[in-house]
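All protein chains of the complex are present and in place, except for one that has been dropped.
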Amino acid sequence: MEIKKAAMAGTLESSDAQVTVEPGENGIDLSIESSVIHQFGRQIRATVLETLNRLQVTDAKVTVVDKGALDCTLKARVECAVYRSNGITENLPWGGVIK
Amino acid sequence: MINAVGREIPEEILKITGKEGYQGAKAKDNFEFTRGAARIRAMVDPTRSKVVDSIHDVLVKCGMRDGMTISFHHHFREGDYVVNMVMEEIHRMGFKDISICATSLGKAHDPIVPMIEDGTVTSIRSSGVRGKIGQAISTGKLKNLAVMCSHGGRVRAIESGEVHIDIAFIGAPSADEYGNLKANGGKSNCGVLSYAMADAQYADKVVAVTDTLVPFPNVPASISMTNVDYVVVVDEIGNPAKIATGAAKPTTDMRKLRMADYCTQFVINTPYFKDGFSYQTGVGGASIASTISLAEEMEKRGIRMGFGVGGLTTPMCSLLERDLVGVLVDTQDFDLGAVESIQKHPDRHIEISASEYANPFNKGAYVNKLDFVILAALEVDVNFNCNVVVGSDGVITGAQGGHPDTAAGAKCTIVIAPLLQGRIPAVCTSVTTVTTPGETVDVLITDYGIAINPRRQDLIDCMKGTKLPICTIEELRDMAYSIVGEPDPVQFGDRVVGIIEGRDGTVMDVVREIKPYEFRD
Partner (left out) sequence: MSHPNKKRLRRSMMFLNCQKPGLIKDPYIYKPDSIMLDLEDAVAENQKDAARYSLYHALQEIDYRGVERVVRINGLDTPHWREDIRVCVAGGADTIRIAKTESARDVHIVEEHVLAAEREFGRPEGSTLLMAALESCRGVLHALEVCESSDRLIGIALSGGDYTKDLQTVITGTGVELQGARQQMIIAARAAGVQCWDTVFTNLDAMDVFEEEVKMIKMMGFDGKSLVNPRQIDIVHKIFTPSQKEIIFAEKVVREIDEKKSLGIGVFTVDGKMIDIAFYDGAKRTIDLAKASGVYEGDL
């Protein structure tokens, strides 16, 4: 999917993550800030990249401010931001590229 | 060497500190030594005054010079003004290479950081550090090793002469002009001066800092004039609102209430829960809630506590009001209720010294007589080792306090911790830093279940037939990891910036410098 406009999802509350996607060129420019970076930085990055890959987002600037979110929340926030950037809220591919 | 909790202690650290690695909780039983001593200057002339006008003048009179060790207590907690006041003057006068030997340091002492950076302060010994000083130590700004010691371990170091204090600065809520100091009777009352007592006896020079000068004699004194050289009167020694806060509202967090309920159920199902039992607990929401629910069970069953030890809060003091405890022995007051209680019940709410409380190297301390202690922890590993000092980001962010002392002493040591703090699991394969050895920890209570140390088959047997959710600590860890994933270890640098000193003076663990997180592919 293309990132058509900047979009954001999530909050800065504990156990949540705020994900911002912006149009980009030349691949994924991912920045991660996390309150649990030492223990979970590697896993956060892997989850975010996997999710973007599943959504076929190839070019984007992605910013994650993580407050100890579980993987399921990270995925949800990334997906929400990406679909918001495309203005899509209905007939989503649950169980397809969202999984 | 690899010490008895399996930690690699670099030989170089043992050499620098002259210490041994930790060898076990009772390895130093029967250890013999000669106590250290203070150098005293006699006060023969009755016309001489002890009152000094300023911190500056007292530093001059004490012969302050580079390289000295000075000490402070933390009874004023985050409301303390004394440390900064003294350190700012020392800084202004240009002294260097100072060692601070504090009972604890907090966020209130953030202004010390520039003095660490410019070499005014080069050594710190403290129960722990919070706030920016912790950051400074963990980022390698302190020249020498920081030593994190337990409350009992600190007194041991002083009494045994391992640490010699040149000047002790003792913030005193009230004082007379001859140096009789009380923890009450002033503007910044803190209930007790327990942690300052060893300093008063073993420092060469003892300086009282007060904002309330009262007529002689200020008795009964926590610290006697016989140990005090000078009395400095300043405008304010602390912020009363931050010293003794109002009693915390009992928690309504169901998770904490559930853990508190598990704790109470555990306690009453042990053989130690009988008339005359002894008990100490912390200030966390679950600890306080468990004290409240335990009191109900005591009332219901007609069981009375023999003595309670603190770190005290209002709920513990209310046991005294309800005549559910014989006596409270007190080393620190965390709220106004506790400060008021010790003044109201001088016969049954007793101030004790830190040495009486927890020193492993005297002839017997209160912790050795404890049946139960209820503690918290940042991390607990599958060997029941606890970490209460280093945060999940690798930064020094907490204090040993009496954790290792009470754990070592009590017959039943219970740690309460929610299994997950955000994404950080409280139970892990190996703690970042060992502060309290697992051999002294008997039970871990989490919101997901309760694990009993396999060394305590007796306690495991006691809980058979109860409805408590008993499981193994490995099961708790696996539950945590299945929810949050397995955490990676913190990426530390090589340099050792501090040691976790065992209460017997051995090295429990080392703390390394942190470095910025790097993604590794």
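We just call them A and B in the order they show up, numbering each chain from 1.
One rule holds in what follows: a residue touches a chain if its C-beta (ideal position, glycine included) is under 8 Å from a C-beta of that chain, and two chains touch if they have at least 3 such contacts.
Just so it is clear, the structure is predicted and the values come from calculations on it, not from any experiment.
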item: Candidates B:Asp80, B:Glu159, B:Glu356 or B:Asp447 - the one touching the absent chain; value: B:Asp447
item: Residue among B:Lys15, B:Lys300, B:Lys363 or B:Lys467 touching the omitted chain; value: B:Lys467
item: Footprint left on chain A by the chain that the document does not show; value: 9-10, 13-16, 69-73, 75-77, 79-80, 83-84, 89-92, 94-95, 98-99
item: In chain B, positions touching the absent partner; value: 252, 254-255, 257-258, 420, 447-448, 467, 482-483
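Here, only the chains that are shown with their structure count from here on.
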item: Chain B residues touching chain A - in the complex, by the definition given at the top; value: 392-394, 421-424, 483-485, 487-491, 517, 519-520
item: Chain B-facing residues of chain A, complex; value: 14-15, 35-43, 45, 67-71
